[in-house]
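Mind looking over this structure? Questions follow.
All protein chains but one are shown at their positions in the complex.
Chain lettering (A and B) follows the sequence in which the chains are written, and residue indices restart at 1 in each chain.
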Amino acid sequence: MAKADFKKFIIYSLFLGILILPMVGFPGRSFETARAFTIWGGIVGILAFWLVSKTVRRSDMYQRTAAHLAPFRNTVSRKFSKFPTKYYILALIIAVAAYPLLADNYMIDVGITCLIYIVLGLGLNIVVGLAGLLDLGYIAFYAVGAYSYSLLNLHFGISFWLALPIGMVIGGIFGCIIGYPTLKMRGDYLAIVTMGFGEIIRLVLNNWDKLTKGPNGLLGMAKPAVVYPAFTESGLGWVVYSLKSLHALYYLMFIIAVLTVIGVRRLDNSRIGRAWVAIREDEVAAELSGVPTTWLKLLAYAMGAAFASVVGAFFAAKLSYTNPNFFIFMESCIVLCIVVLGGVGSIPGIILAGIILIAVPEIFRELQNYRMLAFGLAMAAMMVLRPEGLIPASRRKRELHETDQFAPEDLKDGG
Amino acid sequence: MAVKAPILELEDVHTYYGKIHALKGVSCTIPSGDIACLIGANGAGKTTTLLTIFGVQRAHRGKIKFKGRPIHHLRPEQVAAQGISQAPEGRQIFPRMTTLENLEMGAYLRSDKAAVENDMEWVFGLFPVLKDRTQQLGGTLSGGEQQMLAIGRALMSRPELLLLDEPSLGLAPKLVERIFETILEINKKGVTIFLVEQNAHMALTISNTGYVMETGKIVLTDHAASLLKNEKVKKAYLGE
Partner (left out) sequence: MDNASFFIQQLINAIFLGSIFSLIALGYTMVYGIIELINFAHGELFTAGAFIGIIVLAALQNIGFVETHFVLTLILVFGMAMAYVAVLGVAIEQVAYKPLRKASRLAAILSALGMSIFLSNGMMLSQGVSDRAYPAILGMDGFSILDARITYGQIFIIVLSLVLMVALNMFVNWSRLGKAMRATAQNQTMARMLGIDIDRTIRATFMIGPALGAAAGVMVGMYYGSVRFDMGFIYMIKAFAAAILGGIGSIPGAVLGGMIIGGVEVLWSAFLPSEWKDVTTFVVLILVLYFRPSGILGEHVSESRV
């Protein structure tokens, strides 16, 4: 066992003890020894596991076994990568489409929530991933979509399908309003300002009782309805089928999600997408090359906002209810987590992260409380260990590792 | 003539900025007590050389030895502890610290208070104008004053080797003369000086040894006096 590693283990354990024992040990007036030491012990256990695994991996026996197995691993991974992506996508689509037929109502609802967050993640990805603008107030656009539909439907009777494009436009306008002041700002300040805007919108929705009924929220919006011609008692007429069942809503959301994925992929490969990459890499150079940075940045915000508005409208319609508390800052963080953990700019990554972050805590109910705790830690850990995310976007991986120092083989240290 | 022991040796040093190969095998030997200068065109790699010596840029290949000990793997703060100091390109004065505080920072690693005070008096003797400005913030000093402060600060650590990066840059001729005179004075006290300069003429005039650098390599090494008479050098760098 490397002495330095063992020393590190001891020091980390002690520090963790100093930090954890007081906080966890005193939820009330007296020291809860069992609880505190169990938790501390658990974490020390994890550290010990790390230490042991590191030692094993360094050992001769492990190295030799790994060398033996290497050719097998290589053939297997080559076989996998040769498998065409098309089949993966097809399998995924079939799985997602067939899901409601196999699951109970509760799980379908979870599925819908998953899809909602995935679409939100993809929308935020346009802003953060493609254009490189850190938006911490993204959930505000979701709120705009929800409230737009609610108000339009409750006051003017506008149907879901008509409200959708109107909501997208309103969202886009808000995107431009929020984007405009941030055009000249640097990363840190951009984050704070967008967070500020997100909160302002939530607070306004909460306090402007006259318009939004404040913290009571809005109630009673119509579900999306499909109209089709059919034979009724009075002959050929129009039938209005209201999408009330969870199955119907699930498939609607599924269609929205698929359209979003297609839309984002298209954007990624388009001229606009490439221009965004140019801005993200070096804004000054892009501007000097004639890229209209102002317009493009606003466009990124507007498009991201438009996608969020669509899901927002769906969300309000599904519940027939909306409330400012659905749109707190933590929600923006969750969406950001999904994008970051999945891999900024990576569509499959975001889908995977969305499923993990939303579905897993639902399946394992006991883990619910620890969800955000794990998210936060995972986000920090991701940045340190694997900034490209779970499934890296191919461009991104190149970007992030380009600045790595030369490999040790290049250093012939004679010293 | 007695062979002076080398205080600094560079052996085939290569440095990269990302993918750009800035130093392509720089080798030179600076004898102890010398004034050595490195001249060359803009972008030749002169500043990079000084930064690599100090560990601010990593030497990816090659060795750097100070008094025989390898220093190429050391971090800048460790290099400073060896007895080397630098008045770098752009002077790098701490703008919101006073002149006095800047000088004090030069002596950061020292604990011998009385000696530090003596050295500060010596620095004030070399650059009297600094004594008038002790409480003035570094960022408000003129270019020339900042240059003097940078050199003074570098001297406060009682270095054995002093690296100077373009001390004459942007200064009026009279001031440049004064600075070069001061460099000679400092050298008389036993400090080895390695000087990077655009002003090739002045640099070669006060130096013992000269190195000419072109695109990342040292292409010519000679006594400074000989370089002054060298035809190629005269054409390229002395404007004749």
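Just so it is clear, a residue touches a chain if its C-beta (ideal position, glycine included) is under 8 Å from a C-beta of that chain, and two chains touch if they have at least 3 such contacts.
Remember, predicted model here, so these are calculated numbers, not experimental data.
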item	value
Chain not shown, its touching partners among those shown	A, B
Touching the absent chain when the full complex is considered, from B:P95, B:G125 or B:G143	B:P95
Missing-partner contacts on chain A, residue numbers	15, 18-19, 22-24, 26-31, 132, 134, 136, 181, 185-189, 191-193, 196-197, 199-200, 203-204, 206-207, 283, 329-330, 333, 336-337, 340, 344, 369-370, 372-373, 375-384, 387, 400, 403
Touching residues on chain B - with respect to the absent chain	54, 56, 75-77, 79-81, 85-86, 88, 92, 94-97, 101, 104-106, 108-109, 153, 157
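The working rule: only the chains that are shown with their structure count from here on.
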item	value
Chain A-chain B separation of Cα centroids, rounded to whole Å	52
